[in-house]
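The other protein chains are all here in position, but one chain of the complex has been omitted.
In this document, chain identifiers A and B correspond to the written order of the chains, with residue numbering beginning at 1 in each.
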Amino acid sequence: MKNKKQLFIFDPAYRGRTASFTLVIAAYVILQALRSSGNLSSLFASLLVPVTCYIVAAIGLNLNVSVSGELNLGQAGFMSVGAFTAVCVSGRLVAAVSAGIPRLIISILCGAVIAALFGFAIGVPVLKLQGDYLAIVTLAFGQIIKSLITNMYLGFDENGFQFSFVENKCSLAPGGKMLLNGPMGATGTQRIANFTAGTVLIIIALIIVYNLIYSKSGRAIMACRDNRIAAELTGIHIANTKMLSFVVSAGLAGAAGALYGLNYSTLVPNKFDFNTSILILVYVVLGGLGNMTGTIISTIVLVLLPELLRSLQDYRMLIYAIVLILIMLITNNEKVKTMTKSLRSRFAAGRGADKKEAA
Amino acid sequence: MKNHGLVKKVLAALMAVSMMAALTACGGSGSSGSADSAEAAPAAEASAEAAGGVIKIGGSGPLTGGAAVYGTAVKDAAELAVAEINAKGGQQFELRFEDDAHDAEKAVTAYGALKDWGMQISLCTVTSSPGAAAAPLYDEDNIFAITPSGSSLAVIYQDADNAANPYGNIFQMCFTDPNQGVASADYLAAHPDLGSKVAVIYKNDDNYSSGVFNKFKAESEVKGLEIVYDGTFDDSNASDFSVQLTKAQAAGADILFLPIYYEPASLILTQANQMGYAPTVFGIDGMDGILTLEGFDTSLAEGVYLLTPFSADATDDLTKNFVENYKAKKDGEIPNQFAADAYDCIYAIAQAVEAAGITADMSASEICDKLVGQFTSMTFNGLTGQNVTWSETGEVSKSPKAVVIQGGVYVGVED
Partner (left out) sequence: MEFLSYLINGLGLGSVYAIIALGYTMVYGIAKMLNFAHGDVIMIGAYVAFFALTNFGLPLIPAVLLSVIVCTVLGVTIERLAYKPLRQASSLSVLITAIGVSYFLQNGAQLLWSSATKVFPAVISNGSLNIGSLQISYLTLITICVCILVMAALTLFINRTSTGRAMRACSEDKGAAALMGINVNFIISVTFAIGSGLAAIASVLLCSTYPSVFPTLGAMPGIKAFTAAVFGGIGSIPGAFLGGLLLGVIEILAKAYISTQLSDAIVFAVLIVVLLIKPTGLLGRKLSEKV
């Protein structure tokens, strides 16, 4: 792959990338237009930021699951690290940096960096394992992170920070603030996240992920996924290569968590449990492994679905479950598969260049 | 090259459906023509007029997931109260109760859904952390809210660490957590005959339980009450209490303080009984409901003390009526304190609405100002207390009654 080719956004080899960016920007423009004309309902307005967070986390996970072929069941753990880091940083800087935007940027950066560091630390042991064992260890780390954050107490007052573990020993002077209050998490956070920041974050995430996929390291990662031993024989350093994608994924999850944490006035550690990890995994699988555009679309649909089913009252989660099962059954049905395959070959004759993107 | 094409198509179809639904939803709420999305008042006004003199009460709580039992109790009791009030004639109300799955994110979207619907008055949320997330929104839009059971300080204060900056338009029907902790410690300190060494088992990932415990501990130090053991559990360990009970027993505790809900409490009582450990058990309002737990051997709860504002066994007409109607509505299920608090919330709202002369054509913000004035000055008599009043911070003032379980019923304790 020659470098100059990357300049052509309409190159069929990069169709996936073009589609992702077009989708994100178009959605942003339409939604902002709707919002500023007062035509966006409050329900949908309240969903904008969380959706962008989930998309960023899902893009990160997609890199992990499909590009490097590792089933990560602990993505919520990294989101949690990012979220609580950002909430603490933002809470500490309320007085020093009163403007929302710079504080938001600083907090998200801190969240992403700390989560990436966690990703690195966890990656060292985790990446020695394979397959389902790797999955369960990421699950275990997710649970451990949740458990640790649930037991952390961090407060600050005019005398500086106070930290305690397991038991809350912080005694703050009047006017002090608990940044982390154990199981109760963070309360009284200033809500400085917004949709524009979320969209920018998605675009940054896409740029990082696509650059990685289309780079030499990206090809090395995929080579490791497809045949570890063969890749090793060609001189690829497996551990480093896998670590790169794992750390990037953790960092993206951290940034997503940071944005999420700063969108609500309260955040509890229990939010980022096993179910949240699974939820993000569902977005990725449903969107199609390795397909970032698909991930974005499936995240939007699956976040919206339960909200649109609100009128069904008690039945909505039941229907949601049924829809989930049916989608899986239909998309994997042999008859449907052959049908789409023949349709595809009829329409896409001569356009076989998007192999790059498919898993 | 897998079946991505198909996935895309299915998703595209789903997307189209959701977009259509989204647009309809927009059309419904955007009819007032307001240009600013933050302005709920005109939208609410417009839809209220269309509904013909009905005041819209919203609320959210967990209707699905692990905490669903609390949300459904509140929903059903509130529906019951609204139906009763509407049947009497006078000002009519309409209730819409959304699911928030005990999650802050869902509580905020539920708030959005309620606002689109044109909510004028709210029951806020059932549980605390979603309440803390929704509270700033109620404050921004100036919609009156009274939570039946969101007992954390973060629901009513912007700065919960220092109990400062109350929102002012969010009220509580239940006690705040610190309040219960103090009351329990005071009661135990005043009754040394119950025992002198206290063990506490609390749920450390629950706002309510931790909040009560922290205050209980602080007050115990003041009152010279000796806490010999405190153990915790959380959602993932909410079934096995053998370790905590063994330690409490080893520490020689003769009082077991359980600032938790009745479901885990029933497990603790069962396991303590299996171990042959019989301390005096002391609970708070969350313990109410233990006698009516389906299948529970009430003899295990014999001699349990609890401070509760409501008991389903009370013999006054109001309670008897409520319990009967609630049972009829929910195939024999007996109401717990969540249901009672929700029922009282609706009646308190109705009383204030009548007293302030609020009509359905008023905007939510206008109603809010009037209701805040009413709530901070009125006295309310309900299921959960007589002569209930509210402070300007939104905290309720009512007195919990100490009861002891004897022969499977609550018996009031003197003083």
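We adopt the following convention: a residue touches a chain if its C-beta (ideal position, glycine included) is under 8 Å from a C-beta of that chain, and two chains touch if they have at least 3 such contacts.
Predicted model, so just to flag it, every value in this text is computed and none were measured.
Contacts of the undrawn chain with the visible chains, over the full complex, involve A, B. Summary of contacts with the chain left out: across B:D159, B:D186 or B:D234, the touching residue is B:D234. Of the listed residues A:F141, A:F156 or A:Y214, the one in contact with the hidden chain in the full complex is A:F141. Of the residues in chain B, those that touch the hidden partner chain are 2, 64-66, 68-69, 72, 204, 231-240, 242-244, 246-247, 250, 263-264, 266-267, 270, 273-276, 293-297, 330, 333. Panel shows chain A; residues 65, 71, 125, 128-130, 132-133, 135-137, 140-141, 143-144, 147-148, 150-151, 166, 227-230, 274, 278, 281-282, 285-286, 289, 314-315, 317-318, 320-322, 324-325, 328-329, 331-334 of it touch the chain omitted from the view.
Following the convention adopted for this analysis, only the chains that are shown with their structure count from here on.
Work out the mean CA point of chain A and of chain B, and you get 33 Å between them. Here chain B touches chain A in the complex through residues 1-12, 14-15, 18, 21-22, 25-26, 28-30, 33-37, 40, 63-64, 98-99, 103-105, 108-109, 111-113, 115-116, 129, 132-133, 135-136, 152, 154, 158-162, 204-207, 210-211, 214, 234-235, going by the rule given at the top.
Across the complex, chain B is touched by residues 34-35, 37-47, 50, 150, 155, 168, 172, 174-178, 181-185, 187-188, 191, 260, 264-271, 286-289, 291, 293-294, 297-298, 300-301, 304-305, 307-308, 310, 313-314, 316-317, 327, 330-332, 336-337, 340-341, 343-344, 355, 358-359 of chain A.
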